[in-house]
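Below is a slice of the complex: some chains, not all, each in place.
Labels run A and B following the written order; every chain starts at residue 1.
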Amino acid sequence: MFHEAWKITIITERTLEQKVSRLLMDMGCKGFTLFDVGGRGLHHFHAPVERGIAPEEFTEIQFEAILQNRERAESIARKIVQEFFDYYAGIVFLERVEVVRAERF
Amino acid sequence: MFHEAWKITIITERTLEQKVSRLLMDMGCKGFTLFDVGGRGLHHFHAPVERGIAPEEFTEIQFEAILQNRERAESIARKIVQEFFDYYAGIVFLERVEVVRAERF
């Protein structure tokens, strides 16, 4: 009942929301989930760690999408880096997951 | 010090919050974490990708729970699908994690 699949996570600036959404759907994602996030450090805006992050400073966005096909997940990751990460802060990574109802991914 | 465990993630409509919460606790989860999320595509409400998702449109909810016991995680995943996903949008998946203090999961 459980099938191997690949979750791709993209964390980047909120201004890219529509561009990344469209890229995901264009490259064969059947869906994705969106989180409001904040952050610090190399991959984020360089706000000082000395003060807390107020909720209104959650200026970044995290996408998660699951794909049955490993090659497709890799292609999306590469494309995201090429298209956006020379100019915008962001990271992308893959994780192995197990899904129910594989035909949906 | 690190022990294998299984994280179950459930993404579904906010209206199911209490039902899913109760199912998780009834089936032996010792705790869970809750995220406000938005989304697009097959597993989500079919809002168009052409416009952004405003924070007030984060109408879905993501549960994460960790279980030491793989069979229990699988039972919960199956039960969630059977109980809810004929009628509600949602996905469920498992991931392998490593926890500290295994007796808490």
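As a working rule, a contact is a pair of C-beta atoms (placed from the backbone, for glycine too) under 8 Å apart; a residue touches a chain by one contact, two chains touch by 3 or more.
The structure presented is a predicted model; accordingly, all values stated were derived computationally and were not measured.
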For this session: Count every copy of the one sequence in the whole complex, not only the 2 placed here.
Result: 3
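Throughout what follows, only the chains that are shown with their structure count from here on.
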For this session: Determine the centre-to-centre distance between chain A and chain B, using the mean Cα coordinates as centres, and give it in whole Å.
Result: 18
Exercise. Can you list the chain A residues touching chain B in their complex?
Worked result: 1-2, 5, 7, 17-18, 21-22, 25, 29-36, 66, 95-101, 104
Problem set entry | Complex contacts: residues of chain B adjacent to chain A | 9, 11, 35-44, 49-53, 55, 58, 60, 62, 74, 77-78, 81, 85, 91-96
